[in-house]
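Missing here is one protein chain; the remaining ones are kept as they sit in the complex.
So, subunit A:
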Amino acid sequence: MGLGIDVRNRIARRAAQEIKNGMIVNLGIGIPSLVPNHLSEKLHVMIHAENGVLGIGPSPMKKNEDANLCNAAGYPVTIIKGSSYFDSSIAFGMIRRGYIDITILGSLQVSESGDLANWIVPGKRIPGMGGAMELAQKAKKVIVLMNHLDKSGNSKIVKTCTLPLTSKGCVDLIITDMAVIKVENDGLYLIEVMSPYTTKDVINNTNVELKLSDSISKIY
């Protein structure tokens, strides 16, 4: 069950609100790659890619692609003023050392305690972890963008992940097509609901107890 582009953009737009001036941000593939489209031009943000670029800009116009200038998914990008290139060991040195303010990635499951499972489905798909473990374990803030439900209609937010973990207790914020949920030490807090869903819809479609924050705002 894919999400329509409007819904995907709404999730990306909400994620973009987390990004503040001066931040270093790493984006995963899929919905996270739409986030830059929703950043204010006034913000000075350096987008980091683990294939060795700091300062990624918008996608190039057709025919202006440069095969030697791509993001970590292998798709062409441009660079912004002040950008730099480096090799893979430096790209990951930046991550391990904690210089990434926010990493925004997709996930298969997220647990009540913020465990992230996004790298293998045993017996089905074993893509390998790529750079996901470094990013999940070392970024200052980990934001997960995903469908609220999986293809069979099950909640992807679970008490305990049944899929192999990428990293324990690393997720700070979950943004889905239904809700924005904050991971705190004492559990998950529902802070925003995406229209047309209601708080009750979100609770009914989440396999874990959600604590309700004082004022739950609606996203249109």
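Details
By definition in this document, a contact is a pair of C-beta atoms (placed from the backbone, for glycine too) under 8 Å apart; a residue touches a chain by one contact, two chains touch by 3 or more; residues count from 1.
By definition in this document, contacts and distances are computed from a predicted model.
The complex includes a chain that is not drawn, and of the options "Sulfite reductase subunit A", "GntR family transcriptional regulator", "CoA transferase subunit A" or "RNA polymerase sigma24 factor" the UniProt name matching it is "CoA transferase subunit A".
Residue in contact with the omitted chain (choice from A:V53, A:L149, A:V171 or A:L210): A:V53.
Note on the undisplayed chain: of the listed residues A:L39, A:M133 or A:I203, the one touching it is A:M133. For subunit A, the residues in touch with the chain missing from this view are 49-53, 65-76, 85-89, 91-93, 95-96, 125-131, 133-134, 137-138, 164-168.
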